[in-house]
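Of the protein chains in this complex, one is absent; all others appear in place.
This part shows subunit A:
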Amino acid sequence: MGMLEAILITIATAATPLLIAAVGELVVERSGVLNLGVEGMMVMGAVTGFAAALATGSPWLGFLAAIVVGALFSLLFAFLTLTLVTNQVATGLALTLLGLGLSGMLGEGFVGFPGVKLANVYIPVLTDIPLVGKLFFGQDPIFYLSILLTAGVAYFLFRTRAGLTLRSVGDNHASAHALGINVVLIRYLAVMFGGACAGLAGGYLSIVYTPQWVENMTAGRGWIALALVVFASWRPWRVLAGAYLFGAVTIGQLHAQALGIGVPSQLLSSLPYLATIVVLVLISRNRRLTMVNTPASLGRPFVPDR
């Protein structure tokens, strides 16, 4: 395996969890709900995914558990913010804190065990193509899923009627309500989709990325995913670009250090954040386009008048 190919594969692994969580959150925010609990849902997905995979021996059941728990955990957020109309920012933060604490408690008995690893895809002939074979045809199945997910969400949001309805709820919930759209139901579904994605992203960390469970293993990735959604101005393919850019600079700076190029490592470590912000600000500098993409009702409480 050549070095370039190895680097590219490492980048894909680093970007995949960010992409999955961010695409999920994008759908949530497009429906007008701001869920700051991504980190909490992700870490819950990581612990249950790991536990389920270890208990059953099947990474796929692990992923399934991660998705289900992520969605259930987000349901708590949905109930509080959509039915009881609590403050979304505070509730989201609480969800993150709860997730970090609860996962630590639940996972206590799973620390110190190596996990079940998911085998990479292998397609005879194609995977063996030099240079690009492993990159395009030999990665873990979730990597392909993440690309499909991005494409699916992009198609759903901008090419289907249901997607249009979801966006209308996010842009002006009062009008959507007046048109007879069930705003709360749509938001419930969107939040749960986001939770499922965050759970899957967490499961990716504990099953594929580093097959083990340790407390706080998400290490802030949920927050990065949240930031990517905003900087990508709520466009799925830009989220993908942002996630890969972030991954590329993260891995690139590690290689730069290993080469010993002599740039201070503190500066190199901050590069992924700087580069991602700069590039995404540049691509979204068209103010009018950004305004169009920003869900106008984002974070605003909705109480249907009866």
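Keep in mind that, in the parts below, a residue touches a chain if its C-beta (ideal position, glycine included) is under 8 Å from a C-beta of that chain, and two chains touch if they have at least 3 such contacts; residues count from 1.
The rule is short, and it goes like this: contacts and distances are computed from a predicted model.
Enquirer: Assign the chain not included in the display its UniProt protein name, restricting the answer to "Acyl carrier protein", "nitrile hydratase", "Sulfate adenylyltransferase subunit 2" or "BMP family ABC transporter substrate-binding protein".
Expert: According to UniProt, the chain not displayed is called "BMP family ABC transporter substrate-binding protein".
Enquirer: Touching the left-out chain: which of A:83, A:160, A:175 or A:265?
Expert: With A:83, A:160, A:175 or A:265 as choices, the missing chain is touched by A:265.
Enquirer: Of the residues listed, A:73, A:209 or A:244, which one is in contact with the missing chain?
Expert: Touching the chain that is not displayed is residue A:209.
Enquirer: In the complete complex, which positions of subunit A touch the hidden chain?
Expert: 3, 6-7, 10, 13-14, 17, 39, 93, 96-97, 100-101, 104, 107-108, 111-114, 205, 209-212, 214-217, 219-221, 223-224, 227, 250-251, 254-255, 257-260, 262, 264-266, 268-269
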